[in-house]
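One protein chain is absent from this view; the other protein chains keep their places.
Note that the chains take the letters A, B and C in the order they are written out, and that residue 1 is the start of every chain.
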């Protein structure tokens, strides 16, 4: 389908349900997609960090895009991550996900290597030149260990290299600089990756949000988005605070036993499993699974948020 | 060929020559391999960081391993990097490089994701269980943003998960802890990834070295290795200092224009080109090429080291 | 004077004007204080990071507090930083600044040492036990290299150790966790240290702001505070955006020649000098002074903001 310009609203980074032997569980994935569409989301982002893209083999990545596009590709735009270390490898993913039907690609700065802003600019330009679909920059310093400078993003927005920014940096001041600077570029979409300050981001002019927690509670984020657009700041704040309380489920896993990805992604999947949306809460290797007690903790957060 | 146990000596991480349009230049690659073999190196490590593995497409990675194994696989052990973000993706590379003939695989901790020592241990155990060849851990915090703890390495050495360690952490004290702790494990190989303290590493008991600069001057590192093994510490130190002076070529690129990978890998390739070993000094995208002046600077370092 | 509970509104971290030979320029300091009071600010924070507290000798620190308290101590609360590496040294500063008349002290986590949340809690508890005035925690990871965890702040707020938080971490989501968690603690004051998202911080429930830029434009921040409290979100956003544009003056210094403190503090002082408020724009050693061209750049930002 035609990619909206700018893209606005709630764009969940779709979790990738797995079978117990760590293959993509397509029926669960499609049920999750239905759950999101029914919740009113405005687009889908597959193969992002919350999708465990970093853990999926190439054939699994392809299967995810093909399955989701075939299922809802006519209803909703489908963005796909093309997450890899450098330009040539990203280009191979761009080719694969667009062949599979993605309407846009989402690309980070290079990682693993020691990079430089000039190289990051070159990276995005080469990818945009080769991509048949719009390119959205993905600013995620916790993963790639560099921050996209606001002036670089705005330069690449102005010259048409980038169609948008998904900002998972946690730096609202830098995000605001892009939002404000992109006012003269009405087709450029500025999206926050935060779960916790979506109301703030929309209030200062963001186009939308890409919250991982929207997998668990799409209705909540869609409600929040509507309240913000309607200018009902008080009810927006209350809804945001309910979602902030729910988000604490990402800390369910014991940090002495596992890393942050295991805990957060494990909790999202445990919640989807407890809500009956996916068949199995398994996360990809080498992540450590939540224990029964940790899963129970997730359930308590769901209950407190009225989701069980 | 049978993988030596332990692996010792000089094991260059082989640069990957590219054509001007960034395809693997196989004739240049084989000339480089001949240059290294003629220099007396003890094994070859392809698809490491100095090989630009992070920049090579999967089909290019496969071509490198196949070409090198076909050319010298009967003479020398060929180690291959299986560099990717997480266990499932690394396993696909392990399958590919061993199908292409690699004698051992070299694997980092997970990256991009927020990981934990328990997950790193799980990662190496799953890979070792699936790999048909020995697994060598690659400790490179500058790239993966976590450090392999010495006690974890020793635990995985003791239970047979790991056949060796390539330590590019720059932390000689931590390296020593592994060297000392592995004395009771005679088949475990402890290799330094440093160019600059090979003499120190060998003096405290390391089995060998994997210096990127050995692409440029394999004879120097082989000489250094022999002097160390012969106990001729003074001449070893002099040789090491000559190589330290040469190593400054990695700073040839202007840090205002490019990142550290562009400068260092660009300088290695410029040196190989100036020495007439490879046809083209191009590095992979999005790296910034050295300017003529920067290349000239590389030439001066070569001349000063008696290599031009 | 009695310390307000909670403290609300605009609390500028007061710059410390210096003479050309780097002594405290008391007349300029008092003119700056008058400018701030005339601008309508609600309290003053001396000896913070923007005050160059890290650069001031103990006798200079004392002189600053005494001078400001004597000048306006009956009109406005005066908070004073007690910035040092560890508990015993901070306690000496607490004694000095309270003897000089400070109404509250502002204290960071320990730095230089390798610390731990348990030690940070112990630090604040020991200081609160000894301090005759309220203690406000200062969360500034860019300086002290650890982040105050929200749950720790809330624990210390609940048990009465802390009277408030000044958050200069840039992490609005973590800030929100404290704001929300402190709702049941009406005497605890939550202040943002940001210049750029004051409107967002107040909208989610913050009590006030401590923006360094309020030295240059106190009227702007006081206006912003009033618009936010009046619920006039659109005009608040416009005022905030004007201040964001002005804040870019902190980048006036060339990063190839100087560090971020030199540039930002130098620009604040250049602006105060250009506006005729202080006699000399000198910053403390070893900071690099702005060049005439860089100072001219500061002037352009002032002119664009209608402040010249």
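Heads up, the rule we're going with is that contacts are C-beta pairs under 8 Å (C-beta built on N, C-alpha and C of every residue); 3 or more make two chains touch, one makes a residue touch a chain.
Predicted model only: the values in this text are computed from it and were never measured.
Here the chain not displayed is in touch, across the complete complex, with B, C.
Only one of the listed residues, C:54, C:185 or C:308, touches the absent chain: C:54.
Across C:10, C:102 or C:258, the residue that sits in touch with the chain not pictured is C:258.
From the set C:68, C:83 or C:179, the residue in touch with the chain omitted from the display is C:83, counting the whole complex. Considering the full assembly, B:237 is the residue among B:237, B:257 or B:275 that touches the omitted chain. Contact between subunit C and the absent chain runs through residues 22, 49, 54-58, 60, 83, 85-89, 91-92, 110-116, 118-120, 122-123, 126, 142-145, 255, 257-262, 284-288.
Counting over the whole complex, subunit B has residues 170-173, 176-177, 180, 194-197, 199-200, 203-205, 231, 233, 237, 241, 244 touching the chain that is not drawn.
One rule holds for everything that comes next: only the chains that are shown with their structure count from here on.
By the document's definition of touch, common neighbours of subunit B and subunit C comprise A. Distance from subunit C peaks, on a Cα-centroid basis, for B.
Annotation: 49 Å between the Cα-based centres of subunit B and subunit C. The mean-CA centres of subunit A and subunit B are about 35 angstrom from one another, to the nearest whole unit. Chain contacts: subunit B has no residue touching two or more partner chains.
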